[in-house]
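This report concerns only the one structure given below.
Shown here: the complex without one of its protein chains, the others still in place.
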Amino acid sequence: MKEGSVVVVMAEGATDAQIEDVVGHLVAMGFDVHRSTGAARVILGAVGGNDRAEPALIELLDGVREVVRITEPYKLASRSFRPEGTVVTSGEVRIGGDEVIVMAGPCSVESESQVRAAAAAVKRAGAKVLRGGAFKPRSSPYSFQGLGEEGLRLLRWAADEQSLQVVSEVMDVSQVELLARYADILQVGARNMQNFVLLDEVGRANMPVMLKRGLSATIQEWLLAAEYILAQGNRQLILCERGIRTFETYTRNTMDVSAIPIVHKETHLPIIADPSHGTGKWDLVMPMALASVAAGADGLMIEVHPTPDTALKDGAQSLTFEHFGELMKRVIPVAEAVGRTVAGSR
Amino acid sequence: MKEGSVVVVMAEGATDAQIEDVVGHLVAMGFDVHRSTGAARVILGAVGGNDRAEPALIELLDGVREVVRITEPYKLASRSFRPEGTVVTSGEVRIGGDEVIVMAGPCSVESESQVRAAAAAVKRAGAKVLRGGAFKPRSSPYSFQGLGEEGLRLLRWAADEQSLQVVSEVMDVSQVELLARYADILQVGARNMQNFVLLDEVGRANMPVMLKRGLSATIQEWLLAAEYILAQGNRQLILCERGIRTFETYTRNTMDVSAIPIVHKETHLPIIADPSHGTGKWDLVMPMALASVAAGADGLMIEVHPTPDTALKDGAQSLTFEHFGELMKRVIPVAEAVGRTVAGSR
Amino acid sequence: MKEGSVVVVMAEGATDAQIEDVVGHLVAMGFDVHRSTGAARVILGAVGGNDRAEPALIELLDGVREVVRITEPYKLASRSFRPEGTVVTSGEVRIGGDEVIVMAGPCSVESESQVRAAAAAVKRAGAKVLRGGAFKPRSSPYSFQGLGEEGLRLLRWAADEQSLQVVSEVMDVSQVELLARYADILQVGARNMQNFVLLDEVGRANMPVMLKRGLSATIQEWLLAAEYILAQGNRQLILCERGIRTFETYTRNTMDVSAIPIVHKETHLPIIADPSHGTGKWDLVMPMALASVAAGADGLMIEVHPTPDTALKDGAQSLTFEHFGELMKRVIPVAEAVGRTVAGSR
Partner (left out) sequence: MKEGSVVVVMAEGATDAQIEDVVGHLVAMGFDVHRSTGAARVILGAVGGNDRAEPALIELLDGVREVVRITEPYKLASRSFRPEGTVVTSGEVRIGGDEVIVMAGPCSVESESQVRAAAAAVKRAGAKVLRGGAFKPRSSPYSFQGLGEEGLRLLRWAADEQSLQVVSEVMDVSQVELLARYADILQVGARNMQNFVLLDEVGRANMPVMLKRGLSATIQEWLLAAEYILAQGNRQLILCERGIRTFETYTRNTMDVSAIPIVHKETHLPIIADPSHGTGKWDLVMPMALASVAAGADGLMIEVHPTPDTALKDGAQSLTFEHFGELMKRVIPVAEAVGRTVAGSR
C-alpha cells in the first residue's frame, strides 16, 4: 500500500492506552495520524503509509471497532495521473482518440484459408485490427488448444496482406517473446488477469498490451492489475470489458456496460468492449456493440468466422461476414450520435 | 409446469425395469415419452406434462443419471404468442412503439413544491410520464417511508397540471385500489417481483402495470413473474430492467443491458431501462441511458430532483433539471441512430 | 438512519468554503462533527444523525472525495442490545438455548394421509416442530399453489396428534390472521424478506416469527429486515439461513454456513439452518446439516416426505423417513461435540 488513507473507528469505551496502541501501530506503518474525539467515540484518520503498511491488521487491536480504507490504491492508472487521457498507437491505428476502432477476426486461427478470408472480410468492412488466437485457454484439456506458432505465422501473414494490425493472446511468460515477434498488441486474457508474473513480464515489453477484465474481478482489482503493467514502465495499455460472472444463465457472461464510463472516469486508459465474449450469443453481439459505443467505448472486439457453424470454438458467438458488415454499418450512426467516428468507415 | 419438454438420461447399465419405472412416472405426469436407445445408454424424451408434473422428481428414481428441462415454462409472455409485439397505451402515450418514452421524476414525493417543480421540468425536457413514490420500500425501518396517499394526491395534481401520465409503486395488495385511483401505471418493484399474491392482484387490475426485475432474478424468473400477471388477464404489461446484484461494489447494481435485446427476442412485451437504480450514481445515468436506447429500450425511467443534495432518498443518483435536460438532448440522436424517435422531442 | 457514524474524506485542495458547506449539511442532519486536518486533506468524522439523515447525499457536495458509513444501522437486532441472547419459546420448545431444535415435514401439505404420516415419522425421529406449506410461493403460475386453509387445518391436526409445534409460511398481510389461528410460528419466506408491509404486520403479531434470508440479501439487509419486525414490538424472532444465489449451478443455492456464526456475533437472535433449500439436493442435506450444527446453528429445518418421488414440490430435496431418522442419529454426536444436545434425542 502506498499513499492511501485509512479511518480507524474506536469502540465506545476504548481506553486511552488502547487508542495510543493503535496510533503507535499506524505511525509505525508510516501514517500521519489525526485524532478526532466525539461524544461517544474516537475516530482516527491516517494518511500516508509505507510499503509494508497493512491497515487491515489494525482491526486486530483491542478497542478497535472498524477500519476503513479510503483512497484508491492505484496511482499510475488513475485519471489524475494523466487527465488528458492516453492514446495507444499501434502502426497507424490510434486507440483512445476520437475514432472508434474495431478489432475483429476468428476466435482461433484454424487454417490459412480461414484466416485469410477473415482478414479480407473484416478489412473490407472497416476493421483496423485482426484478432485471432494461436494459444487458446480452454476449460477442458480435451478441447482444441490452438495451432501455436504456426497459427501466429498465418495470422501475421493474413494481416499484412490486408494492412491490418494484429492482436493475439499471450498465456504465459514463456510465450511473450514469441508473441512479440508476430503480434502488434499483446492480449492478456481474463483468466490471467491476476497472473502477476505475466503482468510484470508484459509490463517490460515495449509494445501495446490489452488487459481483459477477469471473470469475477471488481473494477478496482482490474485497475490494480493494470497498475502492475504500468509500474513496470509500459504505458501503452488498453483495457477490455468482456463480461463478468453473475447468477444469470441466459448469457454466458453479463456484460458490464457501466464499466466503460467508469474506466473513463477513474483512469486515463482507453477501453474496448468485447460483446462476443460478453454475451456468448451471436444475436446479442449487435445490440451490445451499439450499446457499448453509445456508452463511450473506444473500440470493439468482435469475433467473426467464415463459416461459424464449423468453427472449432465459440462458433455460437461468432458473426458471419455478412452480419459483421451489417454491424459495422449500424455502428457508424451510433458513434456519430455520441460525437465520434468509426475508423475505416467512409 | 405446462407443455414443456424434458429429457431424461438414464445411467449406463440402467435396467429395463428402471427404465419402465421412469417411463411410468413420466406418463403419469402427462408426458408423451419417446425412447432413444444408444450403445451405452438410453435417453428418454418427454413432451407435454400436466399441471402437477414435476420433472425434477424423476431424478430421484433409480437408474436416472440426469434430468434436463428444455422448454421455456412461460407461454403468454413468449414472443411466439404475439409475434408483432405489444404496445401498452396510457392516455396518449404508447409504450413499445417507434417512440422512446421517458418517465422521470423524483424518487419520493416530498412536498407540493418539489413535485410540481419536477413535473414542470421533466415535461419541459420532453418526458411523457411522471414518476414518484408515495410508499417507499426502504431497507431500514428508520428511513423516510413516503407520504402515502397525500403523496399520491400531490403527484396526480402535478402530473395533471403538465398533462403527464403517472407511474407509482404499489407495495402491497391492500394498496392496489388506492394506487389505481391516482396513478395511470402501477409499478411492481424489484423487491416484490416474486410477491405472487401482489402479482395476481395487479393481474386483475384493468390498467397498465410495469414489472421491475428482481435484484437477483434470472430473466426466466422475471418472465415467469410476468406470466402471473398475464395469466390473470391483464395484457397491458411493461418490463423494466433496473440492475442486478453482483460482486461489483463500484455501482449499486450492475445494469444488465443485454436483458433489453433478450426481452425483445423472447417476449412481445415492451421494456424500459432504469439507469438511475441500475447504477446508483448520477454521473453514470447519462452513458447508461444512451447505451440502453442503443440496445433497443422502449423507454427510460430517470430520477430527477429539484435539488438533489437535499433529497430525502437516493439523492446521489438523481439528476438535476439541468442534467436531465442535457440527457434528453443527447438521447435524441442515439434514438435516431437506431431508427427511433424520442416522444416529446422536436 | 439513527445513531450511526460517518466519515467524509474531502478531496485534496478542497476549499474552506467547501468544507464548511459539508459541515453545515452534516450538522443539519443531526451529526456531531469532528474535523481532522492532515498534510494533504481534511477528514470529517460525524457521529449521531437524525431520522432524515442521508449521508449518501454528502457525496454530491463539491470538494467531497468519499463518504463512508461506519456503524451498523440496526439496533434492536444488535448483540449489544441483549448480550445474553434471545431464547424464543413456542409451547415447550425453546429455540436459542442449549438444545438444537429440529423442524421437519413436507414442503407442501398435500393430503391428510401425507401430513399425518410425516408428523408421526418426524416426531418419532425427534423433531419438535412440524413444518408444511399451505400457501406456496411458486416461480410459475402453472405450478401447484398449495391447499390453503384446508392445508393449515390438516397440518394443525397432524401436529396436535403428535404434540408438535407448527411453523408455516405467511405470504401476504391478508393471510397473517389466518396463519395465526393454525400455526405456532409464522414463517416469512426468502422472497418476502423485503416485503416491508408484511414485516410490519408480523411485527405486530403476538407470536414467534421465523425470518428467512432473501436469495440475494446481504447479512446486513437481513438484519435490517429483522429490525422492522423488532421495531414493531415483536421480540420473538428467529432467523433462518437457506442459501444465497451465486454463480454456482451444481446446487440450487449456495448455503452460506458462515452466516451462522456471524448472526451469533452480530445479534442476539437464534438462527436455524435449512439445508434442504440451501442445497436443493437430498443427498447434500445430511452433510450440510452436520456442518450447520458444528458451526453453531440453534436448529435445523428439514424437508421430509413419505414418498419423495411423488411429492408435488421440491421432491428432489426431500428426505425419506428413513434418511431423516438416520440424519437425526448422526446429528446427535456432532451437537455433543460442540457442547449442545439435540432436543428429543436421548
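Order of writing sets the chain letters: A, B and C. Residues in each chain are counted from 1.
In this section, contacts are C-beta pairs under 8 Å (C-beta built on N, C-alpha and C of every residue); 3 or more make two chains touch, one makes a residue touch a chain.
The model shown is predicted, which means the values in this text are computed figures rather than measured ones.
Student: Please provide the labels of all shown chains that the missing chain touches.
Tutor: Listed by label, the shown chains it touches are A, B, C.
Student: From the list C:L60, C:I260, C:M301 or C:A343, pick the residue that touches the absent chain.
Tutor: From the options C:L60, C:I260, C:M301 or C:A343, the contact with the absent chain belongs to C:I260.
Student: For the chain that's not shown, point to the residue among A:R138, A:R181, A:R204 or A:K329 touching it.
Tutor: Here the residue in touch with the unshown chain is A:R138.
Student: Would you indicate which residue among A:D98, A:E150, A:D172 or A:E322 is in contact with the undisplayed chain?
Tutor: Considering all chains, including the one not shown, the answer is A:D172.
Student: Touching the missing chain, which residues of chain B?
Tutor: Touch set of chain B with respect to the missing chain: 5, 7, 9, 32, 34-41, 43, 45, 47-48, 65-66, 68, 70-71, 216, 245-247, 249.
Student: For chain A, enumerate the residues touching the unshown chain of the complex.
Tutor: On the side of chain A, residues 1-2, 25, 51-52, 54, 56-57, 59-61, 73-74, 137-144, 171-175, 191-192, 194-198, 215-216, 221, 224-225, 227-228, 231, 245, 282, 308-316 touch the unshown chain.
Student: On chain C, where is the contact patch with the chain that was removed from view?
Tutor: Touching the missing chain: residues 216, 218-220, 244, 246-251, 254-258, 260-262, 265, 278-279, 283-284, 287-288, 290-296, 330, 333-334, 336-338.
Following the convention adopted for this analysis, only the chains that are shown with their structure count from here on.
Student: State the chain with the largest centre-to-centre distance from chain B, centres being mean CA positions.
Tutor: When every chain centre is compared against chain B, the largest gap points to A.
Student: Determine the centre-to-centre distance between chain A and chain B, using the mean Cα coordinates as centres, and give it in whole Å.
Tutor: Taking the mean C-alpha position of each chain, the two centres sit 31 Å apart.
Student: Where the CA atoms of chain A average out and where those of chain C average out, how many Å apart are those spots?
Tutor: 38
Student: Which parts of chain A, given as residue numbers and ranges, touch two or more other chains?
Tutor: Within chain A, residues 216, 246-247, 249 contact more than one other chain.
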